[in-house]
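Report on the following structure.
Of the protein chains in this complex, one is absent; all others appear in place.
Right, subunit A next:
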């Protein structure tokens, strides 16, 4: 089981209570598709991903970004049970979506950058470490059911 310090718990709850999921989700996903263009391979049915402007204004990308962030909220609400919380999603990503688990880390990094840009100086090294630890647990849980 993951051990969370009081600081880490408080930090995660604080960050997620402050961000607008409908802004951060789309921003993180579109950033991922721009910065790591090979991730676009999973979004063939999403229409125009031709350049950064197209990706950032694409409504299907935006929608899916919101889906992802809302999915992340489940881990925020179940920090002591993240592995179990994502068992089904892990199977889905492996068996049905066939997503290389490395991509979870790429999206996590983009989410970190988006939150950092929003929080500015408040996103200190310690806050970053807590946020990244949380995302690392999420990433690991999503990759857990692959075989």
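The working rule: a contact is a pair of C-beta atoms (placed from the backbone, for glycine too) under 8 Å apart; a residue touches a chain by one contact, two chains touch by 3 or more; residues count from 1.
Throughout what follows, contacts and distances are computed from a predicted model.
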{"item": "Hidden chain of the complex, named as in its UniProt record, picked from \"Cell cycle checkpoint protein RAD1\", \"Hemoglobin subunit alpha-D-like\", \"1-aminocyclopropane-1-carboxylate synthase\" or \"Glycosylphosphatidylinositol anchor attachment 1 protein\"", "value": "\"Hemoglobin subunit alpha-D-like\""}
{"item": "Given A:21, A:123 or A:146, the one touching the chain that is not displayed", "value": "A:123"}
{"item": "Those residues of subunit A which, in the complete complex, touch the missing chain", "value": "30-31, 34-35, 52, 55-56, 109, 112-114, 116-121, 123, 125-126, 128-129, 132"}
